Structures are given as structure tokens and as C-alpha cells.
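Notes for the one structure printed next.
Of the protein chains in this complex, all but one are displayed in their positions.
What follows is chain A.
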Amino acid sequence: MHSIYARINGLTALLSTCVMVLLGTIALSSLIYTADPKGELSINSIRVHPGKERRYPRRTREFAFVNFNVTADLTPLFNWNTKQLFLYLEAEYENVKGVKNDVVIWDRIVRRKEDAVINVQGKNKYKFKDLAKSFKDVPPAHYSLKYNVMPYVGVLTYGEAARTTEAIEFPEAQDTM
């Protein structure tokens, strides 16, 4: 500590250790928050239409269009270490070959506690299509609202806020909208 440079060196050395310990304790503090909020999810209507993809104009495949209604109060998930929530609506079903499919059809990023009260009547944001090009003979699907809590410091945590009570069938493909 004999010169200014030596004092700067010692100060910053202890400071960097203190900051790392502080960040570690902030990350650990997230463990005491065990909120598990639940909401409601219902599917208003679902339609299946054949269509073409822009990339492969000669290929027709079936697209599903889902109208849903989701309400949830996710404010308990916001604590001092929550940066944002990533919400996503998933369609879970087994395809004709018996393989489990999870398709994200809608998502939202929630950055503030005030925006964490979800009341959405919407439709799927992303194309809902099956690998087999058709939804014929596909077993009914369950839809769920899942969330991902993204902290400022720490591990990502996941949870499920809402789920459809019964599985929803995929209707027959209709040619006209």
C-alpha cells in the first residue's frame, strides 16, 4: 500500500472478490422463491386447412389454426432477481408414428411485474404443422402454458402455469377458409 498504484491494486482485488461473492449470494437467494402460480387455458376453436409453404411452392401440407383463451396471474414469479419471464403455449401430442411432439404455437416475453397478469384471447403466432404433412389420424393434443423464469444472476427455472383439462381433437382438413 506504499503507492497509489499499490492501493488501487489491493482495493480492486478485494472488490472483485466481493462482487463475485455478492453475485453468488444473489443467485442463491432465488432458491427461496418457490411460487407456483396457476391459470386457465381453453381452446376456443381449432381448424385444419391445406396450404403451401413459401419455400416449397409445389408441396401442399396441412396447417392447424388454434384460437385460444389464456388467463394467468404470474406476478408471484417476479422477485429482485427476475429479469424477465418467457411464456410459451405448447401443443403436446403423439403423431401417427407414436413419437411425442411438443409444438410452440405462441409465446410472449414479460419484462415487468405489471405486465405479468396474462389475459390473452389470441391465435397461434407460429405455423402449426406436422412432420407427416397431414393431421389425419393424429391423436388429440393437450395444450399447456409454460413459463421460463430468466434471472439476472443464476439458473433458469421452468414451470407450467395452465393446461387444457381434456385433449382436443384435430378436425378434418377443410379446403375453404
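Note that in this section a residue touches a chain if its C-beta (ideal position, glycine included) is under 8 Å from a C-beta of that chain, and two chains touch if they have at least 3 such contacts; residues count from 1.
Following the convention adopted for this analysis, contacts and distances are computed from a predicted model.
The complex includes a chain that is not drawn, and of the options "Signal peptidase complex subunit 1", "Latexin", "Trafficking protein particle complex subunit 2" or "Histidine-containing phosphotransfer protein" the UniProt name matching it is "Signal peptidase complex subunit 1". Screening A:Ile8, A:Leu31 or A:Val99 for touch with the missing chain picks out A:Ile8. Counting over the whole complex, chain A has residues 1-4, 7-8, 10-11, 14-15, 18-19, 21-22, 25-26, 29, 79-81, 152 touching the chain that is not drawn.
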